[in-house]
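The structure's right below; bear with me while I get my questions together.
A single protein chain has been omitted; all remaining protein chains appear in their positions.
== chain A ==
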Amino acid sequence: MSLRNYLDKIRPKFEEGGKLHAFKSVYDGFDSFLYVPSETSKSGASIHDAIDSKRIMSIVVIAVLPAMLFGMYNIGYQNAVYAGKLADATFWGMFFYGFLALLPNILVSYIVGLGIEFAWAQWKKEEIQEGYLVSGILIPLILPVTIPLWMLALAVAFSVIFAKEIFGGTGMNIFNPALVARAFLFFSYPSKMTGDISVWVSQKSICGLGFNVGQIPDGLTTATPLGQMAQGAAVPFNTDWVTGLIPGSVGETSIIAIAIGAVILLWCGIASWKTMLSVFVGGGVLGAIFNATGSLSLPWYDYLTLGGFAFGAVFMATDPVTSARTETGKWIYGFLIGAMAVIVRVLNAGYPEGMMLAILLGNMFAPLIDYCVVERNISKRANRLKNK
């Protein structure tokens, strides 16, 4: 309890008039992070469920961890493949290489994002909201590992301020902040976001780990399977697409790691199974239609395993704040995203990855979908009065 006593001892410094009152939100944030607030209810229900938004956000971060850990390994693996030295690489060597390559991205994302959140909370005299804990880990995972840190910092700052805080913070935002950060980079610095392997594969040795990639062997110059397809190449299905040993954004490649996360989210009831399932159904149905009409040579399931589709469906589309909130609405919302992702990919060769735009579009339509669902309840009530 000595930590508790220490926190109580320094509390007066952070109160109004204390020396450090400019950091009150930060103090409260750490205090409630370390100890469950012992504040009791004043009116209304005297008992409360143990769940709170800290718990929810923590579970989401835990669910993302398998994808992040695999992503680290894959960074090292791709580095070894393109250096042509896969035979010399060890498992731990590749993992730690990836760890060191990704760590700066994660740190920059959290430091910039949380810094803005802390300052904003203090300015508005509010409690610090936990939402960025999730966005902060998602952002590095949906970007190429080679993204320059200053661009990352800029994108994080843009998304936290303009996609979240100006709307009123976590719970009030219309668009998923992590995807807004990605969209910002995608349209501002496209050369760092798509293209050949110089974008997708980390090519420099770090602290003696990994390899300096020199001349890239012929036939390996184009990077992701989606990128190759966009150029009209025929790409046969490959089990690496499921295990994730392909170049791509850090967290999105391994279907297995994402599936582990999906199980955690669904079991804890944090992600809606309706949204998640209907994204896959939407993508599958549109894939099958394109396949049948001949605009697409691949079987429908290929599209669900490639690119950010699975990662987006599991971690992005299910964000409760920006997705549809009514149960009927969730079906429509998910289907719209899945279908739209495949449409963008197939019909617009300029954007080989359609998931980001599809989810942002879904975010935009979610309030409209909900409006229609709720309006049905409203007109039912109005009719009840009329039919009297």
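Criterion: a contact is a pair of C-beta atoms (placed from the backbone, for glycine too) under 8 Å apart; a residue touches a chain by one contact, two chains touch by 3 or more; residues count from 1.
Everything that follows uses one rule, which is that contacts and distances are computed from a predicted model.
The protein name that UniProt records for the chain not on display, among "Hydrolase", "Heme chaperone HemW", "Na(+)-translocating NADH-quinone reductase subunit A" or "Energy-coupling factor transporter ATP-binding protein EcfA2", is "Na(+)-translocating NADH-quinone reductase subunit A".
When you scan A:I270, A:L298 or A:L336 for touch with the missing chain, the hit is A:I270. Checked against the full complex, the candidates A:I56, A:A181 or A:I258 give a single residue touching the omitted chain, namely A:I56.
Residues of chain A that touch the chain left out of the display are 1, 4, 32-56, 58-59, 127, 129, 131, 168-172, 267-270, 272, 320-321, 323-327, 374, 377-378, 380-382, 384-385, 388.
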